[in-house]
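Below is one structure, written out as structure tokens; comments come after it.
The complex appears here without one of its protein chains, the remainder shown in place.
The first chain written gets the first letter, and so on, giving A, B and C; residue counts start at 1 in each chain.
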Amino acid sequence: MAQVDAAFLRRWLGRVSEAVGREAGRLTELDSAIGDADHGHNLRRGFDAVAAGLENEPPATPGAVLAFAGRTLISTVGGAAGPLYGTLLRRAGKALGEEREVPDERLGEALRTGVDAVGQLGGAKAGDKTMLDALLPAVAALPDYAAAAQAAREGAEATVALRARKGRASYLGERSEGHMDPGAASSALLFAALAEVAAGE
Amino acid sequence: MAQVDAAFLRRWLGRVSEAVGREAGRLTELDSAIGDADHGHNLRRGFDAVAAGLENEPPATPGAVLAFAGRTLISTVGGAAGPLYGTLLRRAGKALGEEREVPDERLGEALRTGVDAVGQLGGAKAGDKTMLDALLPAVAALPDYAAAAQAAREGAEATVALRARKGRASYLGERSEGHMDPGAASSALLFAALAEVAAGE
Amino acid sequence: MKMLINGAERVVADALRGMAEAHPGLAVDVDNRVITRSDAPVADKVALVSGGGSGHEPLHGGFVGPGMLDAACPGEVFTSPVPDQILRAATSVHGGRGVLFVVKNYTGDVLNFDMAAELAEDEGIEVAKVLVQDDVAVTDSLYTAGRRGTGGTLFVEKLAGAAAEEGAPLDRVAGLARRVADSSRSFGVALGAPSTPAKGGPTFDLPAGELEFGIGIHGEPGRERRAMTGAAEIADVSVAAVLDDLKPTGPLLVLVNGMGGTPLLELYGFHAEVRRALRERGAEVARTLVGNYVTSLDMAGCSVTVCQVDEELLRLWDAPVSTPALRWGR
Partner (left out) sequence: MKMLINGAERVVADALRGMAEAHPGLAVDVDNRVITRSDAPVADKVALVSGGGSGHEPLHGGFVGPGMLDAACPGEVFTSPVPDQILRAATSVHGGRGVLFVVKNYTGDVLNFDMAAELAEDEGIEVAKVLVQDDVAVTDSLYTAGRRGTGGTLFVEKLAGAAAEEGAPLDRVAGLARRVADSSRSFGVALGAPSTPAKGGPTFDLPAGELEFGIGIHGEPGRERRAMTGAAEIADVSVAAVLDDLKPTGPLLVLVNGMGGTPLLELYGFHAEVRRALRERGAEVARTLVGNYVTSLDMAGCSVTVCQVDEELLRLWDAPVSTPALRWGR
């Protein structure tokens, strides 16, 4: 596969919605250990809305799909994850412009732009025990989707040992160590879904 | 033994205070099943005050001992048991008059008068699952102290099967069945202590 | 069970010290356990005195102040106050026009207030009494101690307090209080048991999937256990219980009351269902109160109280009140 179109990204986000629906309990459980026990349920609400919206009025370009998804997350999720994931997808969508098909490399670049925006918005860096610890290695491995999924998973696993410096887990200080960051865990789900959809092509 | 004096009754109430102190948890536990979980702690507060008061300024006549104990219970216990037990002892004390020694029979009559006053004040009858179910058979058996203690114990046991018609246990309707009435249980303690003190003479 | 206390024996005394320092409008006699308006006695006003076991806060101490109670006597947790205490309250707020005792119908409260009334009359104070017995979960018959007093107490204290503030004489205040008591009905539900300091833990066990229907405010088990259900059905049952008993023909005051351990967020949602249920049955609501007013320590649960009012009672409800827990107007 060398080109992605709007349908591909719609399949991706549909699969994310399924995965988040399936894993909402686990994500909320992770958030209950070092946060406020809402991450899974918030994301499920958001991605349900994304999936429903994409089905009702499917945007025709890859950029429009991501921009729509980003806006929807921003206006339905709330909390920290809503603006962060929303910004990721909105910026990525913007970066893709209006083309009907883009090569894998362009999608990778766009998602890198989105992840950079997450860093700017939240002020977190690699190693702060946030979603970025899964997102950064994942987008670095693109356009190899399978490698990106694996990098995200490993990045999420590696957050277990870290001490949080951003988000509400940082309130716990050293007590935040020993738990996986919920946002990193959900980021891993995003890239697992991307790899699955890519592999299915 | 044929005569009781103030010292005898002070010994009795001192022993009641010990028994209630020891059994406060159990009485409160009984009250928690069909009431509001305070009976033991209320009585302990009251009989502690009675014992302390009798030690500080020991009244010289049997009547004065009981009247003092009754007044003290009324002003320290609260709840249903405070006025009821307080009235029992106050009326019994009044009935004993000013003599320095009275025969067992007179004490028995006085306590019967006190128990009658409990019935009048609270409006309960035998079989209503209250302290009266221990008190009535107990005073009927006086002046045989041992028989009175046994009658009170059996009366208390027999409340297990009854449905409450007075006090807060009555709110439970049939759910009050199967539990011993806490007030009947504490009445059994009173008469057990009386028998012990009498046997020790 | 963990509690924010210094020891079971000190709970009430500590709370009174804390109330004294929190509310400049109250005068608190910690040793004698009497809470009064700091401007008491108010001359030429009927004085209202209430009280009961502690653990129901803000009832009664939180309702002391202009427009409501003149004094409250808190007993030990879930234990009626003693006559000496009630007498002291009565004498210190008596303003020359008599005292009304507002008594919740529990054996202990009735006996202790009656004894206090005798003592007060011995001292030349005229005393009248109103018995609050609004809890429809209890069958009022020869086979019970009669209906319990619960949420309706707030209505009696507010409306009679307003009448007293207006200068009504004792018989009028007492008559009005009885009218309010007669027009009030309550029904309560528990999702869990409260924990008392004396017991050191929950007063009853409630299995995960079950509710207690028809509970009181003292950690007593209820009339009946039912399978856990949603707010809508709990509202239906509660509203049916109070309306079927009251059979109102006029507008209602409604109190949706939290028992202490139910979050206000849930209580508001429950209120929405109560209003729906009242609407479905054609009941007219004049005024509403939602919050923790007549509690049972940390019990999770709620109660619904309604009180039928006419124009006079509605005017008295809207009259100014200035207490720690209820405050409006002027």
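Criterion: a contact is a pair of C-beta atoms (placed from the backbone, for glycine too) under 8 Å apart; a residue touches a chain by one contact, two chains touch by 3 or more.
On a predicted model such as this, the values are computed, not experimentally measured, just so you know.
Seen in the complete assembly, the chain not on display touches A, C.
Of A:A126, A:A146 or A:L172, it is A:L172 that touches the chain left out of the display.
The missing chain, though absent from the display, is touched by one residue of A:D36, A:E55 or A:E101; that residue is A:D36.
Counting the whole complex, the residues of subunit A in touch with the unshown chain are 28-29, 32-38, 40-42, 45, 74-84, 121-122, 163, 165-168, 170-173, 175. As for the chain not pictured, it touches subunit C at residues 2-7, 10-12, 14-19, 21-22, 54-55, 57-58, 62, 77, 191-192, 208, 211, 228, 230-232, 234, 256, 260-273, 275, 288-290, 292, 295, 297-298, 300-302, 327-328, 330.
We adopt the following convention: only the chains that are shown with their structure count from here on.
The most distant chain from subunit C is A, comparing centres defined as mean Cα coordinates.
Subunit B has its Cα centroid 73 Å from the Cα centroid of subunit A.
Between the CA-based centres of subunit A and subunit C the separation comes to 53 Å, rounded to the whole angstrom.
The distance from the centre of subunit B to the centre of subunit C, each centre being the mean of the chain's C-alpha atoms, comes to 31 Å. Counting only residues that touch two or more partner chains, subunit B has none. With touch defined as above, subunit C holds no residue shared between interfaces to two or more other chains.
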